[in-house]
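Excluded from the complex is one protein chain; the other protein chains are retained at their positions.
When the chains are written out, they are named A, B and C in that same order, and each has its own residue count from 1.
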Amino acid sequence: MAYHSAKGNSQPRWLFPFIVVTVACLCVLPLLRLLVAGFSSVLSGRALALLGEPAVWTAAYNTLTTSFLGMIVAVAIGGLFALALTLADVRGKWVLSFLFMLPTMIPPQVQALAWVGMSGPSSPLLKALGLAPPIGSAQPLYSIGGIALLYGVQHSPLVYLSLRAGLLSLPRDGIEAAKLAGASPWRVLKDIILPLSLPGIIAGAAIAFVSGVGNFGIPAILGLPAQIYTLPTLIYSRLASFGGGTFGDIAVLSAMIGVMAVAGLQIQELALRGRDYRVIGLSGAAATFRLGRLRAPLELLLWALLFVMLIAPFVALVSASLVPAYGVVLSLKTASFSAYEEVLFRQTATRTAFGNSIFLAGTTAIGLLMIGVLTGYALTRGSRRVAAWLSAMIEIPYALPGIVISVAFVLVFAAPIPLLGVTIYGTIWIILVAYLSSFFAVGLKPIVSALRQLDPALEEAARLSGAGFYRRLFDIIVPLIAPAAGAAMILVFLISCNELTVSALLWSAGTQTLGVAIYNLDDSGSYDLASALSVLVVVMVVVLMLLLELMAARLPKGVVPWRN
Amino acid sequence: ANLVLYTSQPNEDAQATVDGFMAANPDIKVDWVRDGTPKIMAKLMAEIEAGNPAADLLLIADTVTLQRMKEAGQLMAYRSPEAANYDASLYDADGAYYSTKLITTGIMYNTAAAMKPTSWADLAKPEAKGLVAMPSPLTSGAALIHAQTLAGVPSLGWDYYKALQANGAVAAGGNGAVLKSVASGEKAYGVVVDYMPIREKAKGAPVEFVFPTEGVSAVTEPVAILSTSKNAEAAKKFVDYVLSEKGQEGFLKLGYIPARNGMPVPEGFPARDTIKVLPIDAAAALKATEDDLKTFSGIFGTN
Amino acid sequence: MAKLILHKLSKDYGTGRPAVSDVSLTIREGGFLALLGPSGCGKTTVLRMVAGFETPSDGSILLGERVLADAERVVPPERRNMAMVFQSYALWPHMSVADNVGYPLKVRGITVERYREKVVEALKAVRLESYAERRPADLSGGQRQRVALARCLVTSPDVVLLDEPLANLDRHLRQEMEETFREFHQRSGATMIYVTHDQAEAMALATDVAVMSEGRLLQVAPPAEIYARPEGRLVGGLIGQGAILSLPAKESPDRVLGWDDLRAMLAGSPTPSGAEPRMDVLVRPQDVVLGGEGIAAKVEGVLYEGERYALRLAIADGQILRAYSRAPCSPGDTLSITITAGWRL
Partner (left out) sequence: MAKLILHKLSKDYGTGRPAVSDVSLTIREGGFLALLGPSGCGKTTVLRMVAGFETPSDGSILLGERVLADAERVVPPERRNMAMVFQSYALWPHMSVADNVGYPLKVRGITVERYREKVVEALKAVRLESYAERRPADLSGGQRQRVALARCLVTSPDVVLLDEPLANLDRHLRQEMEETFREFHQRSGATMIYVTHDQAEAMALATDVAVMSEGRLLQVAPPAEIYARPEGRLVGGLIGQGAILSLPAKESPDRVLGWDDLRAMLAGSPTPSGAEPRMDVLVRPQDVVLGGEGIAAKVEGVLYEGERYALRLAIADGQILRAYSRAPCSPGDTLSITITAGWRL
């Protein structure tokens, strides 16, 4: 008969233990295993020696500055798009926001190369304008600023998605009240809109920051020529000279990244503390600003940004896929589709890679949606202290470079799992588990920030209607946080679709991913094939997004981020 | 179980090698995993740490790494009958690893460049100021061997590297990055492994490759059997195959210089005996690795 | 400050039914207009157009000579110097009570002391001094409403729009707040529009009362006038607790009917045949006197109101009247009543 619980909330009994176990398995266990592996060398004093190297500290400093500046750029660009596309009467919102999803889809190293190409001596654009610098000129992107800029470009869609969800739940009347109080649109933005969507902004900024901390592709291409090392490139170079203390080194460097991530999380918690974002009463009416004369310039700005962020690199990618060798000038004579032919029809591996990546990305996205909603619910409804701990644990794997995570997972799973006796190492499942671990934070953040903004009365009303936990989860909570949940899913899907470094060590025959395939082609000098495959990946994502668009009518409102 | 090969050869090459072997030994199936040497080693080391390495065979860029593994007891000694056809410096005396091909490191230049370099010393000339790119030993195994080789040449030595640094050369990334940077005209000259620019040139890229007069360094892409292999017999067959004439012809077709005596060189290469390969002692190189890396980093300001 | 003129104002949300249609209204400088009408009749929509949140589909709004909104241009809300209490309060959840109240001042940029002083004053006026540091989410419904009120009155707006500002307050506070409005109105001379469902409130506060129904304006007049001389069934039914009787039409220049007239008409129509012309007569409960010799009425329902009982009475032909009684009576009783006054609608 009567179901009693001590706290009066009806979270199922299993929920909290489930979350703890999930977090322990996905996040804590691999990290602990890595620490254990590195323990001997940590004990032997090698760690101290490592920490005594100025290079390590320089790398740590570089990591912090590039990620921080990159975060600022990402927040600026992503924030601009989110505000313009959700609140203002900009034309062509659909196309703009659709396209704005795509820069994340261009692999970081491709993005970096495209930018180097765009601004360097061989830039077709600059050549055409007669502005190309002479051969051998210094490349301005080979700098802290350049790395940060590309981080910003690469990660701004993450900010966009997580902020958009927050903006959609802004109460219209609150904004109107501010206008009537005499606040100019800028003041409304500063005093009402931004503070109220702070959870979304901070979540987006945190994702952008952490993505920068763990990024390898961009600093590898932009940093190394200028001898700028970040922790991920440093870790990589340590791996290159595989000596006796490598695991110790990785463990120590990873711990440094972990500390950074946790510190970031603390700052985030601090920024959100003591405030209330629960929108009282009904929200659901979206606010809009009429821009008037500012509209055309703003639209121009958005398109220009999109051109630089997406269209130019994509064109570079396409042209690289059409010429037979690097450095050959594209012309009607040199162009050929043989790379596509090779990739699509001759290399069976790439076809397997398509299948694997779609499976992995789809499963990870759906899996993390479910885990994320449950975890987000438990975190926002439970004790704040425990929540802070769990969030920190969830955050670290995403902040660590993929290669570290994959080493950790090899360590854990190379041997058969005790008790069960099965080995998932060498199968696609280990990549899936590693993805779940690695992208947990990405899937969770937007959901948590949306739950923070929710008026608790809405759930209470459902409880009183007799809806048990699952009912109200599906009927009330998930639809209400649909924009955030959709954003989370799409983010996870996009990121895992062209993920490279996690799967790099975990794949084996038959389980290669698209990222691995592209990397391998690129690494072995087949740039045309690599570019062709990258183009195909972008095309595939566009097709998937269009499919989503077709289903949009049957999904809860706001799930599909480019729809209004 | 299938034979598992970990290799750092490019995709197509790896596939071709494996296909050739399976054609010769239809009863053995081979699974292969390809990645850059550092990554494939990271994977293997993690597996060994976890006590369950999946690979039977390694076919990777440089002997130094294998020498380290041999010293750690991770390689199986196997005396291949094919060894007789190889120069003694190209395989381990105990049979822990065997070189399969020669990949030399020389100079490439963009055809638009003002100077046509012919020797290592040319890169330190004022004409090349700020125009030289080379791979970092921290990233590329071949680059490490290269640095260690040149450092051992009396006329060059570490002073040569200091001169390069003073001349504005950058050392970063792997061979691929150097190739791109020179092919795209960002830099004019690059230190790079031979087959890359030669292949690209064949495809029409505006680049040239030269074997400098002082001689070239070489990595030999050795093959080795892991001591933990559960398919030792099949693995031995694989080693025999790659060392055999048939296997070596396969490498030749892919555009590499075969290691076996008496083989021709691929198209676009000068005759084998005109290529002066500078010597290196793997065991000594291994011992010096840490110091050399430090020295190199000291010069180029990397870590 | 100047006259606020609504000229043929219409608003269609695109739902098929216009929310407001063709409302023309002039509120004199410093006037206090109460807007009455059934739920969903368009009151909030009118306020939102005056504030500038909705663009009229048609018509224009003028403040004195200044066009606030018409077909071509719209002055944005932040330039209108108005203040509003929203039906949903529209408090900012991320700000404390004091910050919520002080925000309009902050935007105007005044000195820190002035600011603090004014905020404290406004909070005092709504009896929330000790809640200054709370978050809106930690307040009761009535307290939230009072914060909204304080925020509205903290500046010196030209026009004050109040959308059911007292709906969640108890009688005492309500009276106090009414007093506050009255004072504020006198002191500032602002033009006020006040939406309410409470007639007593409307009558007590306003200089004019406007009645809307289904988006249209039915009547505008001073309180005593609209109470005494309502036009049409709708206004008649809405103002005062009156009942409307359908009686045989009678030509008469005077619309106020006495007992003699009414008795004659009531007697003349025991069973309405439908053919003869009829007219509507509004009878207010206080004009129905129990006892005395009059007509018979049967008690249909009794509601206790504390001060008195509100009766629903059925007269001979089944029509319903309302009356008050200080003594309790039970449904089914038959009383004799006289009707001292009626109003031909």
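Methods note: a contact is a pair of C-beta atoms (placed from the backbone, for glycine too) under 8 Å apart; a residue touches a chain by one contact, two chains touch by 3 or more.
Fair warning: this is a prediction, and the values are worked out from it, not measured in the lab.
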Item to check | Chains on display which the left-out chain touches in the complete complex | outcome: A, C
Item to check | Selected residue (touches chain absent from view) among A:E53, A:D89, A:E341 or A:D475 | outcome: A:D475
Checklist outcome for this item: Considering the complete complex, of C:S21, C:N81 or C:Q143, the missing chain is touched by C:Q143
Item to check | Touching the absent chain when the full complex is considered, from C:P253, C:G306 or C:G332 | outcome: C:G306
Item to check | On chain A, residues whose C-beta touches the chain left out of the figure | outcome: 2-10, 280-285, 455, 457-458, 460-468, 471-472, 475-476, 479-480, 482, 556-557
Next on the checklist: Applying the definition given at the start, please give the residues of chain C touching the unseen chain.
Outcome noted: 13, 15, 36-40, 43-45, 87-88, 134, 138-143, 145-146, 163-164, 167-174, 197, 199-200, 203-204, 223-224, 227, 237-241, 284-286, 303-308, 310, 326
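Definition applied: only the chains that are shown with their structure count from here on.
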Item to check | Among all chain pairs, the one with the most C-beta contacts | outcome: A-B
Checklist entry - From the C-alpha centre of chain A to that of chain B, how far is it in Å? => result 36
Checklist entry - So which bits of chain B are touching at least two other chains? => result none
Item to check | For chain C, residues contacting two or more additional chains | outcome: none
